[in-house]
Structure formats: C-alpha cells, structure tokens
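The structure under discussion appears below in the form of structure tokens.
A single protein chain has been removed from this complex, and every other one stays in its place.
Per-chain residue numbering starts at 1, and chain names A and B are given in the order in which the chains are listed.
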Amino acid sequence: MIESILLLAALTSVAITVGIAGMLVYESLPFFRYVSLVEFLTDSQWTPLFSEAHYGILPLVSGTLVTTGVALLVALPIGTITAIYLSECASLVVRETVKPLLELLTAVPTVVYGYFALLFVTPLLQRIWIDLPGFNMLSAGLVIGVMIVPYVSSLSEDAMTAVPMEMREASYAMGATRMQTALRVVVPSALSGIAAAYAPGMSRAIGETMVVAIAAGMQPTLTWNPLEPAETITAYIVQVSLGDLPHGSVGYQSIFAAGLVLLLMTLVFNLAGHLLRKGYWRTY
Amino acid sequence: MRVASTIARNRFLDSLFTVASLLAMLVGFVTLLALFLGLAVDGWPRLTWRFFTSYPSRFPEEAGILSAWVGTTVVMLVTALTAVPVGVAAAVYLEEYAPRNRLTDLIEINIANLAGVPSIVYGLLALGLLVYQLGLGQSILTAGLTLALLILPIVVTSAREAVRSVPNSIREAAYALGATKWQTVKDHVLPSATGGILTGLIIALSRAIGESAPLITIGALSFIAFLPHPPWQPELPYLSFQWLMDPFTVMPIQMFNWVSRPQEEFHANAAAAGLVLMGMTLAMNGLAIAIRARFRKRIKW
Partner (left out) sequence: MLSATPPAVKAHVKHLEFYYDTAHVLKNISLAIPEKQVTAVIGPSGCGKTTYLRCFNRMHDLYPGNRYEGEIILHPDNVNIISPTVDPIEVRMRISMVFQKPNPFPQTIFENVAYGLRIRGWTGRPALDEKVEQALRRAALWDEVKDRLHHPGLTLSGGQQQRLCIARALATEPEILLFDEPTSALDPSATSRIEELMLDLKNQVTIIVVTHNMQQAARVSDFTAFLYLGELVEFNKTDKMFTAPSNRLTEDYITGRFG
C-alpha cells in the first residue's frame, strides 16, 4: 500500500537518529572498557596515538569550548543587534539588501572559511599580536563567529517579529524612539525566543570542523587562551581519519568516543533551545 | 526645557544605535568581500584550462582539480538520486497521510533534531555502518549516501513546505470528483508542488557540495590521479555500476588538502579551487531562485 511505503520513508529519520546514537555507543563501548571513565574525564592529556597514550578528553573539550566561546562573543552581539535593527528600524530596502547578503554567508563552504581564517585573518591578527602563532583559536573562533551570524540574526528576528504590533504602538504613542521601543519593549518580550535563537548557532559552532582543522591546529593542548593553538573534538576526528587506522583499534574507537561527547554537547544545547522556545510560545 | 533636552538625548542615542547596527551588518559584508577578493587575488592566475583538466600533483603548477570536480559531480548525483525519493516520500506522508499521533510527533522531532547534528557525526555513522558493517567501503556510493543522510532533513522540510503551500481547494476539488488520496496527491498536489520541491533540493545540494568533514571521515582520498569508471561498458547490459565502488575525492577536500600544505604555491591552488567551489555553489543557488520565480509565474493562485 502506498501509505506504508511513504511511512517507511518518513521513518528513515528515526532510523538515522537511532543509527547515529547506536553507532557511537557501539563503537565507544570497547573504548571505555579499555579506558576508564575517570581517566577519560580527568586526564589533562589527549595522546591516543602515542606509544605512551593518554586518554583525557579535556584538551579537546577545552579547544572546542574556547573556539565556540570566541565565536559566540562575535556572533551573539552582532547577530542580535542586526536582528533588532532589521526587525524594528530598517526600511524595506535595507532589509531586502541585507538579508540576502547574510544568507550568502551561510552559502560559503566551510573549507573556504578555513582558508580565509588561516591565510587572511591570522596574518592580520599577527600585526596586532606579533607573536601570535600561525595556528590559533582566535582566528578560527572569529571566522566561525561571522559564519553563524546569519543563524543568530534570522532566528532572533523571527522572535522579535512575533511580538504583536500593539505593544510597539503603545510605546510609540508615549513618545518613545525606535531604539527605546526596541530595547525596552520588544527585546524583553521576545527574550526567551531570542535566547532560543542562540542555541542553534551554538551547536553549529561546536560542531564546526573545517575551520578549526585548518586554522586552529591539530595539537591537543589543555589551554583556555585563544591566542594559542589547540585541537577541537571535530578536528581530532578529521586528523585521525586522514591517517591510516586499522578498524577496531583503540585509536579508531577513540574518534567514536570523541564523537559521542560532541553529540552530547550539541544535544544539551539543542534541548536548551527547545525548552526555551516552548516557554516562549507559552507567554503568548 | 527638560522635555526638549530629553528628546534630543533620546534621538542621539537612537542614532548611536543605528551606527552600531550598521557596523554590525558591515562585518558580514566586509567578510564576504574580503573572502572573495582574497580568493580571487590568489587564485585567479591558477584558473586555466589546464587546472580543470589535470590531476593533483606534487608540483603545484601542474596540480589540477579534474578528479575533484568529476568526483563532486558523481557523488552529488548519487546524493540527489537517494535524497529525492526518500525525502519527498517522507514529506508527502507527513503532510497528506500522517495522523496526529505519537508516531508522527516522534518523526517530526527526529527531523528537527537531525538538522542540528554536526555534519562530522554523520561521517562517523557512515564510517561504522556503510563502510564497515555493510561493507560498501570508501567509495562513491558511500559518499553519496552519507551526504544524502546529511541533507535529508533539509529536503524533507522544504518539500513539506512546498506541499503545504498547495491550496486546499485543489485537493477538495479532486476529492469531490471521487479521487482517492493517492490520485489527488499524484495528479494534483505533487505537480503543483514541484517547483518548491526542486528549489529546496537544489539548495540542499548546494550545501552538500561544500561538505568535507563527513567525507574525510569516511576516507576520501585527496591524491587521486584517476577518474572513476565510466557508467557504460561495451558488453551487455551496457550500463556499468562499477563506478559506484570506486575511491573518490571531492572539491572541498582537494582544497583542504592544498591549504594544509606548507608550501605557499599550493595555497594559490587552494584559492583557485575555492573560487570554483564558490562558483558552483552560487550557480546552484541562482538556479534555485530562477526555478522558484518561474514556477511562481506559471501557477498563479
């Protein structure tokens, strides 16, 4: 029957999710039998491919968090201000020009951003910080930040446009300027929607691979200083995949363990965004 | 008067905010500009006919993207042929058939969730499942399937929107004539939704073209000095599927490989590859927009 075939097609989405979770767990299990969870979470070195192997995930996590942090420091303010301006102040002409440009930012392949970070941004930054290493988290973070501005701005803008016109009119009727209305009335009303808009950008930044693989380096170091090179979870997976690793070895399994941590991190952010969004709709 | 000075101060802050916003928007614009210019300045000299028709090489001046762009084209073909049937079928199910129950909710939550999963995780899934468990190896087929999995949520979502935008009056007219649900969908809903579905597909493919992380994970090689087997053969049945199992490389991976080399000359190659890649992406986006406009003109509700 036609309906069953169509249902099967729809169920592939469920199958994919199950597949992802299942595969990551399945391949990580032998890893965690070999490496204790305590060591995994507390060791400050990640050197699975060395003869004297350490399996602490912290360096990779710190690399991921620092680059994401830099990215968010860029994307959240820029994205939010852009969203406020576009939704509250901009004329139609401005909106029709700026929005396609922002969309263009999402169309650029991430390798190209990586190229840009390594060969353009880093030399530029090296003029300010003379001894900035060629691989560093700052360049990567900045570029990722610009890359996710469209995510933040378009979702925040949606949240703000959903605020009813009557609220704005009440404010204008009292003699408030556009900015005052935007910042004092619209933004507070749309706050949980805006916060929910941050979540997809965050998980996008966490999951970014090529920019960090190219520009941040592939040396796992436990550091919170963005001016240093480091390796993220995603870059590590790429590093291992580029080499030759026998199927079933600890090194091979380590990328699944790393991937599992990555997935959990993004799920946490997605969940946060989902909950915020639900709370958002309830106030209306 | 206090009122006048308050108004003046408010207007001043207002313009300050406007300046801040314009600066914010400028960041994106400047980045795009710098990106294009950077690629163009470094890469333009490399864009020769030879570049398009040569294999990668140890010598930067001789290295080209032949295997890469052929690889991209072939892999995209597999991706499209896989993602379209599954994605459109799923969208039709969700919009026309699905009852409002827990199963439907589950499916919808999954689709929303999958869109937020990092692309490299799809690579891991494909590595474990397609490459090893199913034994498909590090092949074009695996690459195409991996990307199809990746873009499936996008295809489903945009196909759903296209189907949803078909006015209900058309459906009712068909049902009132005694058509079954499938006849209504097949004869009226899908033809009307084709424009939107195509547009969504092309945009999804334009994303897939730039994806390198999941393909590196499943083992794309970047020093391929040969092309996959052709899809035809001299004996019956004249069609060959050998190419599906061939090793592969794609444009973004080739660019990644070149940009990771220490020699500066390779960076020029990377820039050129970047220009080609961006050209492909922009062309696809342009195509999608053109299709959308054409279909919108044809069917005026």
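For the reader, a short list of remarks on this structure follows.
Everything below uses one rule, namely that a residue touches a chain if its C-beta (ideal position, glycine included) is under 8 Å from a C-beta of that chain, and two chains touch if they have at least 3 such contacts.
Note that the structure is a prediction, hence the values are computed from the model and not measured.
In the full complex, the chain left out of view touches B. Only one of the listed residues, B:S15, B:T180 or B:Q242, touches the absent chain: B:T180. Interface note: of B:P99, B:G135 or B:P262, the residue touching the hidden chain in the full complex is B:P99. In the full complex, subunit B contacts the hidden chain through residues 99-100, 167, 169-180, 183, 187-188, 191-192, 298-300.
The rule is short, and it goes like this: only the chains that are shown with their structure count from here on.
With centres set at the average Cα position, the gap from subunit A to subunit B is 19 Å.
By the touch criterion stated above, subunit A contacts subunit B in their complex at residues 2-3, 5-14, 16-17, 19-20, 23-24, 26-27, 77-78, 81-82, 84-85, 89, 98, 101-102, 104-105, 107-116, 118-120, 143, 146, 149-150, 175-180, 182-183, 200, 203-204, 206-210, 213-214, 234, 237-238, 241-242, 247, 255-256, 259, 262-263, 266, 270. The part of subunit B that touches subunit A in the complex is made up of residues 7, 10-11, 13-14, 17-18, 20-22, 24-25, 27-29, 31-32, 34-35, 38-39, 42, 85-87, 89-90, 92-94, 97-98, 106-107, 110-111, 113-114, 116-125, 127-129, 132, 149, 152-153, 156, 182, 206-207, 209-213, 216-219, 252-253, 255-256, 259-260, 267, 270-271, 274, 277-278, 281-282, 285.
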